[in-house]
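This part shows chain A:
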Amino acid sequence: MRYKLLTAALAATAALQFAGQAAATDLEVTHWWTSGGEAAAVAELAKAFDATGNHWVDGAIAGSGGTARPIMISRITGGDPMGATQFNHGRQAEELVQAGLMRDLTDVATKGKWTDVVRPKSLLDGCTIDGKIYCVPVNIHSWQWLWLSNEAFEKAGVPLPKDWNEFVAAAPALEKAGIIPLAVGGQAWQSSGAFDVLLAAVGGTDTFLKVYKDKDAKFAAGPEVAKVFKAADDARKMAKNTNVQDWNQATNLVITGKAAGQIMGDWAQGEFQVAGKTAGKDYTCLPGLGLNEVIATGGDAFYFPLLKDADKSKAQEVLAETLLDPKTQVAFNLKKGSLPVRGDVDLNAANDCMKKGLAILAKGAVMPWTDQLLSQDTQKQKEDLFAEFFAKPELTVEDAQKRFADLIASAD
Partner candidate 1 sequence: MAMTAANDTSVSIQDLSLNFGAVTVLETLNLDVADGEFIVLLGPSGCGKSTLLNCIAGLLDVSEGRIFIKGKNVTWEEPKDRGIGMVFQSYALYPQMTVEKNLSFGLRVAGTPREEIAKRIARAAEILQIEPLLQRKPAALSGGQRQRVAIGRALVRDVDVFLFDEPLSNLDAKLRAELRVEIKLLHRKLQNTMIYVTHDQIEAMTLADRIAVMKGGVIQQLDAPQTIYNRPVNRFVAGFLGSPAMNFVDGRLEDADGGWRFAAEDIKIPLGTYDFAKPPAPGAVTFGIRPEHVSLNSGTGWPFSIAANVEVVEPMGSDTLVWLKLAQQNFSVRVTSERTPKNDEAVTLGFDPMRASLFDTATGTRI
Partner candidate 2 sequence: MSIADITAQASVAAGARQDIAGPYGPKPRRVISRRNVFLYGTLFVMAVYYLLPLYVMIVTSLKGMPEIRLGNIFSPPLEITFEPWVKAWSTACTGLNCDGLSRGFWNSVRITVPSVLLSIAIASVNGYALANWRFKGADTFFIILIVGAFIPYQVMIYPIVIILREIGLYGSLSGLVIVHSIFGMPILTLLFRNYFASMPEELFRAARVDGAGFWGIFLRIMLPMSLPIFVVAIILQVTGIWNDFLFGVVYTRPDTYPMTVQLNNIVNSVQGVKEYNVNMAATILTGLVPLIVYFISGKLFVRGIAAGAVKG
């Protein structure tokens, strides 16, 4: 049968790289890293894992975490688990762990002294449930960045803004030059994320925590947050001409100078890199929108479903170790544009923006992010609200804030 020949051929190609290593265990790894920068980064992980004599079977699911997670969860609960899977560490896999479907990695962690090497420490907290460690954090992703196109501002004849407020002020000039001031993709998580960033940057860390950690609905209805909604209102006005869906299409608008800026996480950096752009020269990044320079310790982590196969379980351990290996960390994070989870690695190759991030991290200006603080359910409701808010000018700031406060009141 032709299909068999084909798979055989594929397997052979794959095997060429690691010729001579027998008894390789195949481990299927699912993730949703499919954009250019992401795919290049995940290739580093696969290369490192394959070098240990095992074989990384790539199970990429395109779309976004929203598309991929249901499939991963179905497979784990359906009794056909993969070898390892990406989740955003935090509360996404909480129940899977509680249901005993995920593997306890405490032994591996103790052996590898994860508590010592992982930095900041709070990262491991996201992986810890009832004192046991269930996941391997691989990077730190922070949402709080404003990416600016130098070219766009040149064209519009306005100086490059230093923070969000200057950026808002520059919007009319940008629009006059036919440039979209702010690119926000149509997918709901992008508008929701942009608001969270504004909450942390315009409102400040305390405001952010009061709303999302303490879930103080009264505060969420108050004047502090109203200020943030005012900023979000500016943002939606600046973004109204964006006709793209995907985040990286929005990033591409900034790369090509069609849009002036984008509020997006540090993963956007990968796209600039793939496009051959240089930080500082072609584009500028403002952590915390230039208002509140902190790094949120969100990020990606790998979880390992409980498997019966002894060989595969062994391979899981190998993968867990590999993921935290300093060399892997450097290679992966350089490509991904994110920050490594251990402080003892050499990142000389990092670019301008990454270095800014590392500096903030070194200062210890960190805060938890929504993935750790809110349930997916609340996140989804939040997404619905802000997707509507950004797309529907008729939804007033006051109504939106009221609905937001209600949402916080029932959040978990």
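Keep in mind how these were chosen: all candidates are chains of the complex that A comes from, given by their letters.
We adopt the following convention: contacts are C-beta pairs under 8 Å (C-beta built on N, C-alpha and C of every residue); 3 or more make two chains touch, one makes a residue touch a chain; residues count from 1.
These numbers come from a predicted model, not from an experiment.
Looking at this complex, which candidate touches chain A: 1 or 2?
Per the touch definition, chain A is in contact with 2.
Touching candidate 2 in the complex: which residues of chain A?
Going through chain A, the ones touching candidate 2 are 2-3, 6, 10, 28, 30-31, 33-36, 39, 42-43, 46, 56-63, 67, 70-71, 74-75, 77-80, 82, 246, 248-249, 252, 255, 271, 274-275.
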